[in-house]
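The complex is shown incomplete by one protein chain, all other protein chains being positioned as in the whole.
Letters A, B and C mark the chains in the order given here, with residues in each chain numbered from 1 onward.
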């Protein structure tokens, strides 16, 4: 199984190594411990949100609203803090709001059976509006020192947010591989009607996945707020959904569901992070950064597609 | 002495406006293979759905091992010991074979909700081995497995529920002829283990080979249950159809010319090696081989769905066929094996489905010529006797036979020189089969050259003027008209030297 | 049929909600008068249009505009698209022209693109004043600003130049690479360096596209890429706090010495208060966006009443303003540790 997994993610691993080598040659500053830590640090939010997005995409769905959920959660945490609520309680309440948003998505998608794109497109508008509305247009900033721990603190020598991210990644890799919920996600994404026949409640599993995604985005947004130090409700997390989706797909996920792994997605996030950081470190003209990022995304997808074609050739018989 | 493991009494099922089953009773004993027969629409599938927990009956009782039961849903039925294997498998192609067998099963979950993978693999392998699927690696993802292996996985899944009753719906439909034997081995093993099997099939030959008893349904009612030794093929058909049926296969008159319409030389691609043959005007050329032998690949190559080496000549002129549109331009038509996936666009109307390949001819400056399309669709609906209120009817609502006629019709409208038919009667009931055979025959009479690829041997034998047998990508034998019988054909197709395995 | 009705009901409900939302939203702005349809002949209505809705800067401006509305007893509508998008902004101005407002104050996202709609406004006799960002060569009558972009850019360059002692590497952080006021200010700063501090090298210009996280990552990457960096100028409200946050974290982590990188820029005092108190930002340049909006409304109201705009005129609650041709300047403020607590925006 391990070997198979490795094969599945081989192209993106190779491509990431290649890009890393390229940047190392272009800039001596790239392959520094400090910089690697920086890359990890800059992408904590992405890592955590991408876990949720992986599950959603494995189900065969997509979630366009993650950026708005992030904004709503981060803004409410900021509001709670400004009312003098203890940082830990404020964080917990913020995460609850993330879960609530997930429940809204889950309700319409799983229970009311409205296509996910429509629901999350709609909630993307709605949550963003609510976020800016409750913020009153002002920035959430000047957080108390105690809150900054979530974004900048250290635990046992490693940064606290990184620690949280690693734990979450480990938990969800375990969940996806070793628990029934995880396997149900794969089975629904692979063959929905068959999953139903096997007695799997598609409604409940979908609902759970969107709630978990809300939870993860909630956690990510607390870290985001604590790390960046200020939240602007109108722009926080804009563009996050597309970026995270791209990471999942670069990491070997299929938009049609059933295929993909958390580990692969994390590689995808890392790849995007490396590209963005590397282009700046190598002092590429700022005008070229976006163009080059887009080009590398497309290249990564091309490589993935080639891999899929190669794999499918190994099929037994010709009727399948 | 023996008690029935399953007893259905007075089962009726009504849908709004339709009575699908009326007062059907059915008994099943342990260790017997009980064939369930009937034309499409006779009520077989309703009965199976009731038995497997998809529907609940309007009236009547089901007793399992003497106890009255109700099934809330298919899983409920499975847990109580009744499993069904559908014609179309319900497998997760993205998951391993083992996981497919034990998907979402509490018994595979250990402490702290952890799935015990090694236990799952071991048990799955044991189950698969016990029904003779030893060569299957249960750690492989299902999408990498062949059809027979997939069926074995389905059976193993059913058995993993300790099934007392196993319903097999057209189990041989997707299987190559040589693998049907393997499937029978599995069924025999199950019978020996005391599992009661409901075997649903259209294929007479199989029924006589494997079944102990046969129950025939017609128009939602049970006609009779008899021991297999009490019936003949003819009497069964009569019970199913309710009247004498005419000749299933039309008598072929050897009228074809000698002029070769299509010549294939040294065709090679994928698993096909150096295949050469010619197809004459007005000829029905049978192409027979077990799946994997390359018959399907040849069809795909000739229709431009795949590319390869070798020379293709039409009426003496070498042609290049690299895409279906090029094939169409060369007047080659192809009726593909999987009607649902490749043949019809379900939500679209009959006229749209019929006219699709011909639209460039049926439009002026790309604007559709509605009058001509109407004329054309009426003509072919009449010619092929497609039963529908009008040509605006969505094909989704047609019976399998009529859907298949639409697929044939859309290519006839294109007025081809060469017609490739692959599995032209798959999933079609007896009545429609005979009609389709007559159509094929008539087309050949009119001068159309037909390449017939089928896994149903009687069909190939009954219709073809010549039969080419393919084995592992090469032509190993040619039968002239009337020369072949089923035994010989199968023997050639599965090669005398290595019985069985085509892998 | 039931579902159909339900759908329609939903739509109606949503609209009613919207109507309510607008009423309550506008009430503080016009002293409790009902807002809808109230823009008749007796009440003068002005549409004040920032670049977008959301940023704190514009929220502060809205307060000023609403205050002016109360003081001058006029109605003020303060609205803009959620993103700084010129096409959506112009759509909104067009809609407001339809509503026959008495005057419009615009902070254009694209100075050229507003040309046609300003022309149309002039044709309808609607006064146009630009504020915060200008649209020269259009039919706008006045431009209300703290100072010219040139002056602001030079002031920023001077501030950082003094702080770092006139030499070293400096990086620019802007909101958008294509935004004109950003280009004008950064070019002025570059020119100022070239003239006065030849030893200062501007290493790069990074853009955040108004995204806080991106600004933050940009600042991190700057420190990583340019170990010898001495200063950062943030040309828009989101940039200095992001830079300050990153520098503070780096100092705390020990990868950077305190005061190694000087930061200045344009930012609302409330947002950078902590950084100024910590000494991470020594001087921040700002003007009161509320006063800017106040003056805009005031000028529009003067125009509507046919009054003259003179240099040195006294505007209540704002003070005297400098009028230079068509430009009205209210002056910039320097925020430092000493006065940071005295600002209320």
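The rule is simple: a contact is a pair of C-beta atoms (placed from the backbone, for glycine too) under 8 Å apart; a residue touches a chain by one contact, two chains touch by 3 or more.
We take it that contacts and distances are computed from a predicted model.
Enquirer: What protein name does the UniProt record of the undisplayed chain give, "Autoinducer 2 import system permease protein LsrD", "NADH-quinone oxidoreductase subunit C", "Propanediol/glycerol family dehydratase large subunit" or "Na+/H+ antiporter subunit C"?
Expert: "Autoinducer 2 import system permease protein LsrD"
Enquirer: Tell me the shown chains the invisible chain touches, ordered by label.
Expert: A, B, C
Enquirer: Just name the one of A:53, A:69, A:119 or A:169 that touches the chain not displayed here.
Expert: Touches the omitted chain: A:119.
Enquirer: Touching the absent chain in the whole complex: find that residue among C:72, C:90 or C:236.
Expert: C:90
Enquirer: Which of C:113, C:191, C:313 or C:333 touches the chain that is not shown?
Expert: From the options C:113, C:191, C:313 or C:333, the contact with the absent chain belongs to C:113.
Enquirer: Considering the whole complex, which of C:165, C:178 or C:316 touches the chain not shown?
Expert: Residue touching the chain left out of view: C:178.
Enquirer: Which parts of chain A are in contact with the chain that was left out?
Expert: 62, 108, 112, 114-115, 117-119, 121-126, 128-130, 132-133, 242, 245-246, 249, 254-256, 285-295, 297-298, 301-302, 305
Enquirer: Spell out the interface residues on chain B facing the chain that's missing from view.
Expert: Residues touching the hidden chain, for chain B, are 303, 305, 323-325, 327-328, 334, 336, 341-349, 351-352, 355-357, 359-360, 362-363, 366-368, 370, 373-374, 390-392, 394, 410, 414.
Enquirer: Name, in rising order, the residues on chain C that touch the hidden chain in the full complex.
Expert: Touch with the absent chain occurs at residues 3-4, 6-8, 10-12, 14-15, 17-19, 21-22, 25-26, 35-37, 53, 77, 79-87, 90-92, 94-100, 109-113, 115-116, 176-180, 183.
Convention: only the chains that are shown with their structure count from here on.
Enquirer: Indicate, using Cα centroids, the chain positioned nearest the centre of all protein chains shown.
Expert: A
Enquirer: Greatest Cα-centroid separation from chain B: which chain?
Expert: C
Enquirer: Whole-Å distance, chain A centre to chain C centre, using C-alpha means?
Expert: Computed value for the inter-centroid distance: 33 Å.
Enquirer: As a quick test, compute the distance in whole Å between the mean CA positions of chain A and chain B.
Expert: Measuring from centre to centre gives 44 Å for this pair.
Enquirer: List the centre-to-centre spacing of chain B and chain C in whole Å, with centres computed as mean CA coordinates.
Expert: The answer is 71 Å.
Enquirer: For chain A, give me the residues that contact two or more of the other chains.
Expert: Where chain A is concerned, no single residue meets two or more other chains.
Enquirer: Considering the complex alone, what residue numbers of chain A touch chain C?
Expert: 27, 29, 34-35, 38, 41-42, 45, 128, 132, 135-139, 141-142, 152, 224, 227-239, 276-277, 280-281, 283, 286-287
Enquirer: Using the touch definition up top, name the residues of chain B that touch chain A in the complex.
Expert: Chain B reaches chain A through residues 73-75, 78, 90-96, 99, 103-104, 106, 109, 113-115, 117, 139, 141, 143-147, 149, 174, 270-271, 291-292, 294, 296-297, 503.
Enquirer: In their shared complex, at which residues does chain A touch chain B?
Expert: Counting only chain A, the residues touching chain B are 1, 4, 177-180, 183-184, 186-187, 189-191, 193-195, 197-200, 258-259, 314-320.
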